[in-house]
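Sending over a structure as structure tokens; questions will come in a sec.
Removed from the display is one protein chain of the complex; every other protein chain stays in position.
Then we have subunit A:
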């Protein structure tokens, strides 16, 4: 438990911090001209960090050896799993950005730095094993995110989205902090292990309130119903690369944090929060599905889709078993890949002057004007709807399998029946692309980086993805068992 050991464990965090500071200095020195170079450097840093965390996941690191700074920070297999996902999607958010911002000359050198700082915060969220680490990670991530949402300063919608995200996010943080203080008051400790030990014998009413407020604060971050209202506005207003970042990295980090808190700190009292999570899960599935039906903007549609998908992930949490946690992680990987693919495809929708297109109506007849793009987008839509043989089905499959194994058959049945409502709007997008007469609105040439990412995600989502199931399953099991050993 010496300092050197702790420092070794936080090597990825240290790397990210130092790299972001260096890049910040460099950015201040050379200005916006160097933003492309900075982005490349930031991607390299993130990829390097992925290599730093991968061994912990592969070796299934868990137990007391992976605790740093007297139980403040935990670098176990679970954290490694989440961090791989976070760093990977942050890198993707960097790769897709230049082509988007450069058209309007708004690519600024701060973008890669902010993404790195947010990724650092997210990594800490995934590794938190103390309420204070949790809060520091969350705020570091949130502050960077607020700025990112308002990154297009001159665009009214972007500014509005940043402001909205900030105000509501601050409110949620306040609620979370209130819950943290109640929990601390009634358990006498802020460390997850301590809380878990203190609640072993039973749960005082005050601590129940603590759980409820903490969960409410976190539900905001993962945009679960009834704290989802900000999602469509922020997703629509924020620049698309930033929306991609929110939908992938932020979501993964917040869900990882939620799992840490619920299963590790409050794991012994699952009965106290299970009903809340069940309600949030089913409500998110239904609201996400119904809300999406009337949307005309594809980014808003993706926002509702993310609310809908969070509902499925929460089903895995509600059952509070290692299988459920592993299923959540598997679902997250697949969901992140699907949203990444979806947003990259949206980025590729541009008119002849290169302006981004966001109206769903502009997709009309896309299958005839841009067959490749339409095919990829159709695959993503069917995959989001969970129709086999696309890989999106596998995420739903493992979640419901875990639910059935834990004897929550009714929950699984209701959840899966509600997924049919969601299928409606996904196939509506396919209908517009394939059945309608071409509008021929999509003209612009695509960036090769976008194309490459889209191809990778499409291959991952194709039935070939099933070949990964064994490997993915093994990793998710290792990560989930680390979480339960810690609890």
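Observations on the model:
As a convention for this text, contacts are C-beta pairs under 8 Å (C-beta built on N, C-alpha and C of every residue); 3 or more make two chains touch, one makes a residue touch a chain; residues count from 1.
One rule holds in what follows: contacts and distances are computed from a predicted model.
Missing chain, UniProt protein name: "NADH-quinone oxidoreductase subunit M", from among "NADH-quinone oxidoreductase subunit M", "Glutathione transport system permease protein GsiC", "Cytochrome c oxidase subunit 3" or "Molybdopterin converting factor, small subunit".
When the missing chain is restored to the complex, the residue among A:26, A:397 or A:484 that touches it is A:397.
The hidden chain makes contact, of the residues A:18, A:417 or A:452, with A:417. Considering the complete assembly, subunit A touches the hidden chain via residues 367-368, 371, 375, 382, 387-389, 393, 397-398, 400-401, 404-405, 409, 412-413, 416-417, 419-420, 423-424, 427, 430-431, 434-435, 466-467, 469-470, 472-473.
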